[in-house]
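Structure first, then comments.
A single protein chain has been omitted from the complex, and every remaining protein chain is retained in its original position.
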Amino acid sequence: MELTVYLAGEIHNPWREKLRKQAEELSLPITFTAPMENHDRSDAIGEEILGKQVDNIARDEAASAINNLRTQILLSKADVVIAYFGAQYKQWNSAMDAATAITLQKPVILIRDEKLHHPLKELANKAQVVVESPEQALKALAYVIE
Amino acid sequence: MELTVYLAGEIHNPWREKLRKQAEELSLPITFTAPMENHDRSDAIGEEILGKQVDNIARDEAASAINNLRTQILLSKADVVIAYFGAQYKQWNSAMDAATAITLQKPVILIRDEKLHHPLKELANKAQVVVESPEQALKALAYVIE
Amino acid sequence: MELTVYLAGEIHNPWREKLRKQAEELSLPITFTAPMENHDRSDAIGEEILGKQVDNIARDEAASAINNLRTQILLSKADVVIAYFGAQYKQWNSAMDAATAITLQKPVILIRDEKLHHPLKELANKAQVVVESPEQALKALAYVIE
Amino acid sequence: MELTVYLAGEIHNPWREKLRKQAEELSLPITFTAPMENHDRSDAIGEEILGKQVDNIARDEAASAINNLRTQILLSKADVVIAYFGAQYKQWNSAMDAATAITLQKPVILIRDEKLHHPLKELANKAQVVVESPEQALKALAYVIE
Amino acid sequence: MELTVYLAGEIHNPWREKLRKQAEELSLPITFTAPMENHDRSDAIGEEILGKQVDNIARDEAASAINNLRTQILLSKADVVIAYFGAQYKQWNSAMDAATAITLQKPVILIRDEKLHHPLKELANKAQVVVESPEQALKALAYVIE
Amino acid sequence: MELTVYLAGEIHNPWREKLRKQAEELSLPITFTAPMENHDRSDAIGEEILGKQVDNIARDEAASAINNLRTQILLSKADVVIAYFGAQYKQWNSAMDAATAITLQKPVILIRDEKLHHPLKELANKAQVVVESPEQALKALAYVIE
Amino acid sequence: MELTVYLAGEIHNPWREKLRKQAEELSLPITFTAPMENHDRSDAIGEEILGKQVDNIARDEAASAINNLRTQILLSKADVVIAYFGAQYKQWNSAMDAATAITLQKPVILIRDEKLHHPLKELANKAQVVVESPEQALKALAYVIE
Partner (left out) sequence: MELTVYLAGEIHNPWREKLRKQAEELSLPITFTAPMENHDRSDAIGEEILGKQVDNIARDEAASAINNLRTQILLSKADVVIAYFGAQYKQWNSAMDAATAITLQKPVILIRDEKLHHPLKELANKAQVVVESPEQALKALAYVIE
């Protein structure tokens, strides 16, 4: 039983790296995919490929088209989505990725600090599992593979 | 041609009321549905129906189950979703509703101030139309019905 | 906003009748559908239509084909399913109806006495709302329509 | 032709072990998956991962979320579901798993003692094959692969 | 509860007319749809609309395109399909219509003389109900509406 | 039996008007929908709603977003799509609308002059019916309703 | 590019064997699957697994349940279906398999003698390709892989 897991969510903190390392230590047969984790690259990818755009909105639009291409392909290949929400940013793309997965009938494991429960309550209610740390998410996946 | 439109998004400002009024003035054949717009009621509905819960997380979970029941039913009956994003709140449920509609192949009209473009760029890229005011959203619908 | 609600579950107790009466008292715009509530008729319908069968298994098979015809048609027309579980019977068809609705992305409201929580825990986790009485189920629907 | 088969149903009796052994003796190219078969572990997995819960209902809810995660992933990867019903328990999760598979257009082989036919009649009518022993279920799969 | 029922199957015998008449006598709230029942018209419709074709195969192809247009539209609007098989013809289009409905998760009621059971056994196994006369099919629908 | 028919295709010639008139003369119970038929308005609608855009590509992008909103809503409500191809323009949006309908399992009636057969051959092969005039398309629909 | 091709249709003539041999000679990377080709075994499989049945109808029902299990699994794994129709039998299960594949949006290659065109015209119209011999079907697949 091998799993492919898409790691949606914040790209300003190293939670994915830790999670990948722990999975490796536990020899879990999981392939992880994720959005571009280099934030500047993610914002610049539109202009990198299509050239200088007329203004910041066009620059954002060009970048998001290519970031969404990445997400759509990787999400379609994933068995499970882990979505991490941090305290600081809007993270509307993370909420979008989680809801897309749920609507495609792919299970979502939500990681969030308990303090975020109130604004996340509707998404938490739709997620299959809600945990507070990447370690817990990994334990849930280990239990599936066991 | 009659349309049913679900008005996702912020419930702390009276944008829905204005939009409904304008639609009425224009005699547009549109039925609008929406989440519970009384914020306190929305937060309390779980305990109102199920009784006092053990803590705030259980209270939130009970409320979100019933709010999501409402959204799931109304979204399934909608032809279009209008999603309004304001400057102030997390609005993760609004992002969830918009992404759910898009994945179900229902078109989304996104209303947001231009200042919000950067955090909303991935969702804007997936929405069918992006505008800055409820008036513009209504004009787009009027054009569909014309 | 009119709703069609399928009332899955036990047919040995008059919970549906009470629920319909309350809905009427509240003037809720809901059409209720349900399995055949006359238990003897439900068990005999195969032979009533197809004639005497060779043994009890064939009699059950003939009846269940026609009961499932009824459920499949009514479920396909329902916006919501309410599933009631009582203490006494196996009620595997009720669990089947609830899971069918959930997989078709139709929301389920589960009614069960708290004592039944343990055996129902996986189904409760997948239902959109879990309550303890028909009154509470009706309140949830009233909130949707409000 | 390799098959992946999910073994839904009772976890209080060693039917899966026997079935796996027979499949091995016949060198059938089948990968079997199943729910957690250690009953205590299955009931405790929520608290094992998320910590002590406030009461038994919360404990059950936490466990079922993770058990359902396991089932959803494994069911989505299965070609066929075998569902075993024994005489003693409610087994509502087994009925749920079988109905979920059927609705996803995956075939179900139902194993049950003839004595259980009456309460299982609707589910039996929807299953693709109904047998009385794991041996018979295996013979049906051997015939598919032949 | 109103039903729309598509009457697939043989067009060389007046079974549909009898069935419609009985339904009327019973005041059943059913709208019946069907293929073109005038056999010559059905074979000629391609040339009627498109003009003389080069040979009989082209004539058949032109007719079947338009007959399939009719079936596809009416099937998509049907809640149930009744498929009647007689003793004499190939009736491959009837088998096609029944299988199309089943795959779209619409229930099929199969009417056939018991003598036809062997060649129809796979289709009978997939149909929701198998009966021997239009009267029985109508009784099953009456039970659904009851 | 009432039908809703979306009239995809060229907006530089008055074929829709003729077709609507003939349908009326025949008292066919058909509701026709269509893209914006005023070509200048269709090209300008983006700027009409969103204001002056930075260049012609942005102007086109703004207009196409709103035209696609219209098409997506009307296509989702249509039972059949009629797509007309003329000799002169690229008409890639017409090909897109026809293929979208076919993939959604809605039947397409293609109208084209025989001279266009070669470049349209793949689309013609996927359409349910291919005719040479709006009159023939209407005859096919009349036959469905008959 | 490897293909899996299900060979639906008549089991009273050795067309599958010839086709497999030709594919081998051409070194085509195709895996062929098929129904049970031993006709007696196919008719007896129900009693072989479930024991003696009460009458011929029950015997047929038991066999068809297991034959349909085989078809459902193999069809779900196929990229293409080849369906062969001969002159002699009813072959309603072949028409059912072809229509099931088409409705699941899997392409069907129909093989039939030109003399069968009239009774097969509706199915021919829905098949992606119609040929007169297994050799031609294989050429079409070779062209896909080329």
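Should a chain be cited, it is by its letter among A, B, C, D, E, F and G, assigned in written order, with residues numbered from 1 in that chain.
Everything below uses one rule, namely that a residue touches a chain if its C-beta (ideal position, glycine included) is under 8 Å from a C-beta of that chain, and two chains touch if they have at least 3 such contacts.
Small disclaimer: the values here were computed from a predicted structure and weren't measured.
Of the options F:L3, F:L28 or F:I102, the residue whose C-beta touches the omitted chain is F:I102. Only one of the listed residues, G:I66, G:A83, G:M96 or G:I109, touches the absent chain: G:I109.
In the full complex, chain G touches the hidden chain at residues 1, 3, 79-80, 105-107, 109, 128-131, 136, 139-140, 143-144, 146.
Mapped onto chain E, the footprint of the missing chain covers residues 54-55, 58. Contact between chain F and the absent chain runs through residues 56-57, 60-61, 63-65, 67-68, 71, 85, 89-93, 95-100, 102-104, 114, 117-126.
Note that in this section only the chains that are shown with their structure count from here on.
Interface note: chain E and chain F, two copies of one sequence, contact each other through mostly non-matching residue numbers (shared numbers fall below half of all numbers used). If each chain is reduced to the centroid of its CA atoms, chain C and chain E end up 31 Å from each other.
For chain E, the set of residues touching two or more other chains reads 65, 68.
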